[in-house]
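Have a look at the structure that comes next, please.
One protein chain is absent from this view; the other protein chains keep their places.
Naming follows writing order (A and B), and every chain is counted from residue 1.
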Amino acid sequence: MVLRPTFGHVPPFSPGQFNMLYRFGLGEVAISICGDPSRPDEIVHTVRSAGKITSALVRVAPGETVGVRGPYGTGWPLHPMEGKDVVLVAGGLGLPPLRPLLYELLAHRDRFGRLEVIYGARSPKDLVYYDEIQRWRVRSDLRFQVTVDTAGRDWYGDVGLVTARIPDARFEPERTVAYLCGPEIMMKLTAQALEERGVADDAIYLSIERNMKCAVGLCGHCQYGPEFVCRDGPVFSYRDVKPRMALREV
Amino acid sequence: MSGHLRGDPRLKAADHAFFRGFDAAFVERLSTGALEGSYEAGDLLFREGEPANRFFLVFHGKIAIELAAPDRPRRTIETIGPGDVLGWSWLSPPYRWRFDARAVKSTRTLALDAKTLRDDLDASPKDGYQFLQRLLPVIAERLEMARIQILDIHGV
Partner (left out) sequence: MDELSVGSKRILEREDFPRLLAALTAAGYRVVGPTVRDGAIVYGDIRTEEDLPIGWTDRQEAGTYRLERRNDTALFGFNVGPHSWKKYLFPPRERLWTATRVGSSFDVAVEEDTGPPMAFLGLRACELAGLDVTDRVFDGRVRDPGYHARRARTLLIAVQCGQAGGTCFCVSMGTGPGVTRGYDLALTEIVGPPHHYFLVGVGSPTGASVLRGVPLSPATERETGAAETLLAKTAASMGRSLNTEGIHDLLLTNMEHPRWEIVARRCLSCTNCTMVCPTCFCHTTEEVPELSGDRVERWRRWDSCFNLEFTQLHTSNVRKSPLSRYRQWLTHKLASWYDQFDTSGCIGCGRCITWCPVGIDLTEEVAAIRSTVAASPAVGGHR
């Protein structure tokens, strides 16, 4: 979904931030911004129909109006990647929040070392940005691996979990920064696999998902320990959240 | 539809990651009767229920491990590639494959003879133990993967 403002300007955003999208009469939902940060004239969102509001959002037709509040939250920290190898690991709809970061990285390709992207989804039909992925996969300045949990015979790609790709991923662990986005369990397992290879826990960043209503740290829904995910997150350093990720139902 | 196995292999077990650090003579002994396999996309390496008489070392390509339930289409539950090994049903009775293995693209393997393997591992428990120590993490990792897949971490 590509949005242009009916009034005013689109405020600039950092990769990893989100907007509250409003469908008239139904309510708001937090959706990460997944466009190109160097194209500030439009707001791009990838929405999967899951609930009442998202199913209405995916039916929005050109010319209709959607309410937008944002951008909110912390973005992916960009400074740690300078001069480092960079690993992006996305699970399912974890790719959209990483896409602006990938654009940003490719726009400043000379500032860091190797770039490895590992994208996993439940099945081939759950892959998003399929055509764009094909373009990324033929580039020589990054390696973009795609794997699915299960597939039929019509899938010629890899089958398996993203975590299984970590041991053979090309990066130097002690000078690597990793950005993870996907289901919490997937991020936890991936972070563990990265640590096993020697990546420091404070060089791993991940994006936490929680129920959000207000997006400004007031309604209490998104609390994750002491943090309000909407305001203090959604991006956290793995070092900071590791103890909480080890617990259930926090 | 099916690839072929041939003797006089050019591929060497000692060059495969699985045998890194093993005693060369032991690996040589295990390689007795090894056959080189070449497969094109779609070729079956083996089928569920067939006698499991080979231990495959994957050198090139990609192999899909497929499971099928009655009345349901075949699903690939994992793909493996260069540096991986395939199959351990040959290690314990009834020595029958529990799944299908199919080449997804042009693939080359070295297929060690199961009978030779079992005899050599029995004859030399120390080497056999080392072999199992190397194989067990592979099995454990696949088991863990399967468990995570059951979690269906990507949800609906």
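Throughout what follows, a contact is a pair of C-beta atoms (placed from the backbone, for glycine too) under 8 Å apart; a residue touches a chain by one contact, two chains touch by 3 or more.
Just so we're clear, the structure is a prediction, and the values are computed from it rather than from any experiment.
With the missing chain put back, one of A:27, A:77 or A:173 would touch it. Which one?
A:27
From the listed residues A:58, A:107 or A:218, report the one that touches the chain absent from this view.
A:218
Taking the full complex into account, what residues of subunit A touch the chain not shown?
Against the missing chain, subunit A presents residues 6, 24-28, 48, 50-51, 54, 63-65, 67, 209-211, 213-214, 216-221, 223, 225-226, 228, 231, 247-250.
The definition used in the following text is that only the chains that are shown with their structure count from here on.
So in the complex, which bits of subunit B are touching subunit A?
41, 62, 64-66, 73-79, 81, 83, 102, 104-105, 141, 145, 148-149, 151-156
Can you list the subunit A residues touching subunit B in their complex?
50, 91-92, 120-122, 126, 147, 149-153, 155-161, 163-164, 168, 182-183, 185-186, 189
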